[in-house]
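What follows is one structure encoded as structure tokens, with my remarks underneath.
Note that one protein chain of the assembly has been removed; the remaining protein chains are unaltered in position.
Up next, chain A:
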Amino acid sequence: MKVEGSIKTVILGEIIFPILLLIFGIYHGLMQALYRAGIIKDMSFLGIEYYQGLTLHGVINAVVFTTMVIVAFGNAVFLYYLKRPLRPAVQWASFLMMVIGTLMAAWAMFAGKANVLYTFYLPLIAHPAFYIGAALLLVGSIVPLFFDWAPNYISWRREHPGEKVPLAVFGVFVNHIMWVIMLVPVVITVVFQMLPLSLGLVSEVNPSLSRTLFWAFGHPLVYFWLLPAYTMLYTVLPKIVTGEGKLYSDSAARFAFILFILFSFPVGLHHQFTEPAVTNSYKLVQALFTFGVAVPSMLTAFTVAASLEYSIKSKYPEVKNSLFYWWTKIPYISLEGDKWLVSYFMAGLFLFFVGGITGIVNASYNVNLVVHNTSFVPGHFHTTVGGLVTLSLLGISLYLVSKLMGKEIRFKGLAVLAPWLWWQGMLIFEYAMSVAGLHGFPRRTNTGISYLNPDSPLYRPEWVGYAELSAFAAFIIVLGFIFWAISFFGTLLSPSVREGSLEFPTAEALHDEKAPALNRLTPWFAISVALFVLSYIPALYDVTKRGVFFDSPGYTDKNPVPITKPQSAKEEKSTAEVK
């Protein structure tokens, strides 16, 4: 379908702008590996400090790039499947808020006024522009849902009584409603704790409360990244893999999304297993829910594999009876039509297989004591968000740019090889980071000038080999990104060969049931919010009333003296004053 000018500009902008920033994000990723391995033995390189680069790497890659491209994908999905125009005023407002917010936060980070990492734990504080910018970006990203997608969704339902909304719309819609819910706790801590402390309006805040609110957002956040990838795996992948493939079961896909609605929220305490001030039985309850939220991904593993099997076997009857041989017929590397995109999904899925297992390890309550805050954790999430999510988003970005602008994909060979280099690099990286983590190698640490420096009294030789291996892996990953970028910018800058249009390859469902219970979202969200609130009440009571004895003043990353209040005033105090 044709997309009118202004909307097309917004969607392209929401892809191209974060990708320009992503170049910095990936560059700093490489730098991290070099610092950590001691190949760069310094506090800073080219004027950017290690921890400043780490903040940029985290915020750009995991927050800015994902959020903006996911909104672009949502816009494209709603436009294409509901065939209802998007409102230019809404779209421009959303896009500009996200761009201005990003630029504000980027200024604070590049200026070195926000070296707080992408988790920005209090009482370390950043420049107010960092928080205001982040808030603008996040609020801008929910504008399309409220003013464009929800009205279109409701009017579509009204005109198609008894029909299911297209699966892609269902997935995107569910994901963005979840996004709005999960933003509530982080907005509370940003608006009522971080920003006032950063502006000097208050002199002390409760860091434990802030951490708990942060992770009530921080975990569902990873599903906000993941669900667009799942939507693509369900709708796009089976179709392109053979040209006429089908999704194995529509209901199973919707059921997986419903399970995400239920279990994505009451799980944030699994990021705080080692947290003081929270009673451990509440942590155990959320560990159980975390295992619950692993189920929809296992179900997705089945549905996607079954869809691939069906699609392959219907095209190649000769592998009809094979258990394993059909795997070899998947077009892992193919230049035909849209099949280049299969490489992105398959490489992403293979990484996600590893990421799922390490995720279950992380979630396993007392087992988390072995790996918490070691390099095991970045090893894990580089195969999830850095694996399946990033590869899906990079793939769909290239796809949408070529379709919307009416351009042939240039350097298609590089585009097809890119995800496999990325995959190989990430696999080596994950191995090195995870195994080093089991030996206590800490995350978020400029180890090159201390623990991995033979001249330092802190030298820990047992970590050197792993860190060097991870640096080697980083080069392969970056090479993969360069391949992708050559193809992306080559396509972007090439002349148009046809009129731009929007289209998604869409697999029909092999098993398609009515399942009305799965298509009524309100009750599921009501249960989900109730579960979210109930599961957090005890923990919030602990971190405000029971286990935290006083609030803390703010600090910058450079100085052990608080900047919002003299040390003397903070000695003791009663729990009553907390909160």
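One rule holds for everything that comes next: a residue touches a chain if its C-beta (ideal position, glycine included) is under 8 Å from a C-beta of that chain, and two chains touch if they have at least 3 such contacts; residues count from 1.
Operating definition for what follows: contacts and distances are computed from a predicted model.
Per its UniProt record, the hidden chain corresponds to "Cytochrome c oxidase subunit II" from the list "Phenylacetate-CoA oxygenase subunit PaaI", "Cytochrome c oxidase subunit II", "Na+/H+ antiporter subunit A" or "CoA-transferase".
Touching the chain that is not shown, out of A:Asn61, A:Thr384, A:Thr447 or A:Ser528: A:Thr447 (per the contact rule at the top). The chain that is not drawn here is touched, among residues A:Ile23, A:Leu299, A:Ile333 or A:Val529, by A:Leu299.
When the omitted chain is restored, the residue from A:Arg84, A:Arg157, A:Lys315 or A:His372 that touches it is A:His372. Considering the whole complex, the residue from A:Val69, A:Val278, A:Met405 or A:Leu421 that touches the absent chain is A:Val278. Screening A:Ile16, A:Ile39 or A:Leu124 against the full complex identifies A:Leu124 as the residue touching the chain left out. Even with one chain removed from view, chain A keeps its contact list with that chain: residues 43, 49, 51, 54, 115, 117, 121-124, 206-208, 211, 249, 251-252, 255, 272-280, 283-284, 287-288, 291-292, 294-295, 298-299, 301-303, 306, 360, 364-370, 372-374, 440, 442-447, 449-451, 458, 460, 511, 542-543, 546-552, 555-560, 562, 571-572, 578.
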